[in-house]
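One structure coming up, written as structure tokens, with questions to follow.
One protein chain omitted, others in place.
Chain lettering (A and B) follows the sequence in which the chains are written, and residue indices restart at 1 in each chain.
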Amino acid sequence: MQTQDCMAPRTARIRSVTNELASGEVFTWTLEHTDGSALAGNPGQFNMLYAFGCGEVPVSISGRTPNGQLQHSIRTVGRVTDAMRTLTAGTEIGVRGPFGTAWPLDEAAGRDLVVVAGGLGLAPVRPLLQLAAADRIHCRKTLVCYGTRTPADRLYPDDLRRCAAHPRIEVRTTVDRGDTGWRGEVGVVPRLLLQGGFDPDHSIAVVCGPEIMMQFSVDALRQVGVADRWIYLSMERSMKCAVGLCGRCQWREHFICKDGPVYRLDQIADLLGISEL
Amino acid sequence: MNPALEQHRLMHGLNDAERTRLLDCAEPHHYAVGTPVLRQGQAANRLVLITAGRVEVRLSGAGARVTSLETLGPGETLGWSWYVPPGRWQFDSWALEATDTLEFEAGCLRSAMSQEHAITEAVLGELVHTLAHRLTAARLRLLDLYANPGS
Partner (left out) sequence: MESLQRIDLVGFGSLLAQLQAEGYTLIGPRLEAGTIDYGAIEGPDDLPIGWRDEQSPGRYRTLPRNDRAHFGFNATPASFKTRLHRSEETVLEVQRGEQGELRFVPVIPAVKKQAWIGARSCELAALAIQDRVLKDSADPDPRYAARREGVFIVAVHCGQAGGTCFCTSMNAGPKAEGGFDLALTEILDGPEHHFVVETGSDAGAALLERIPHSQPTAADLRRAADAIEHARATMGRHLDTDGLKTALYAQAQHPGWEEVADRCLACGNCTAACPTCFCSSYEDQVELDGANARRTRHWDSCFNADFTHLAGGPVRASTPARYRQWLTHKLASWHDQFGTSGCVGCGRCITWCPVGIDITAEASRIRQANGEPPK
């Protein structure tokens, strides 16, 4: 019997590639294992994706197709992801995972689910949008607050439209900069939270985006009265191994790859404001 | 008094007499979609409290693109130029939706403020609060947080 090696990927195949933005900087892979089985993983978790000879990167789970195939949205930010952008449907890749903690979907039961996302931070919460639109989260209502740089930078417009059309989902979007014809909100995401529309005493908030955006969103959520215990964040750090061996993702006592990336705010509130930790 | 107004920061710390004195300066207004609320360069003569609808703050100039800087909604105040020299509106603002406001006339406000310290506190408190929030938001947007760091 071969020794188990947590560093050895399983093979997977890119079923399809979708461009998410006109700029081409974000694309989505729909994946399956080479034996045809679906990749495992829950919303909030991540996989390590390997492109032959280029390297491996952590990528959060960003949804499933209607027939259950896992999707990962990837942003081109460096050598490995630039190479990944050139791969076409049918290419074999390597996958390790899933790793890390998931969004606490069960805890949303009977509460208002407030999804707060900024920029590419919509990718890790997109599974929640999909599940909410399919009435598969037992929350009272869902409020999606999403901010991007410009209107053209909004990801997953179809999912946002589907959510907006759902009677128990409200979608609020805002941009840092409007463009010609933009009649929506211009401003930062926390403002959307201050507009209310949910019961702070019976809500659960999930927040994902750049760390500074998350900190200001947390301030706004606290200001309207949501308790830390009902706020969840997804943290990001450098990762090479995803199993606590490389040491890079440490955040004081946490290994974000194992103890996170999804954290309940009251468990990390004392760390959040310390810079360069 | 409208309950939302009663709860508003502007009214905090004021007793009934002071509230009445402050509200004596105010008049309701309605703006249809696409009509201007404040016009850049004109004499700044009032403090605007949005009670319903949505207003867009813009900057326009010769050769410049008309750029939407921020959108404001119910409960937010608009217009501090009446307190700051040279007393002209620095920005345009337009009603993005049918918008209701309560507008405090500047001369009346000044006179109320000169007579009632509590009103000075309330009005300046609201102005500083608004400016601090807008400044923080502007700084956050300056960070360009969602830009692709790899590009």
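The rule we apply is simple: contacts are C-beta pairs under 8 Å (C-beta built on N, C-alpha and C of every residue); 3 or more make two chains touch, one makes a residue touch a chain.
Computed from a prediction, not measured in an experiment: that's the story for all the values here.
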Displayed chains contacting the withheld chain: A, B
Selected from A:G53, A:P167 or A:G181 as touching the chain missing from the view: A:G53
Touch list for subunit A against the chain that is not drawn: 2-11, 34, 50, 52-56, 75, 77-78, 90-94, 210, 236-238, 240-241, 243-248, 250, 252-253, 255, 258, 273-277
Contacts of subunit B with the absent chain, listed as residue ranges: 148-150
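The rule we apply is simple: only the chains that are shown with their structure count from here on.
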List of subunit B residues in touch with subunit A within their complex: 54, 56, 65, 67-71, 73, 96, 136-137, 140-141, 143-151
Interface residues, subunit A side, partner subunit B - complex: 25, 75-78, 81, 118-120, 147-149, 153, 174, 176-178, 180, 182-188, 191, 195, 209-210, 212-213, 216
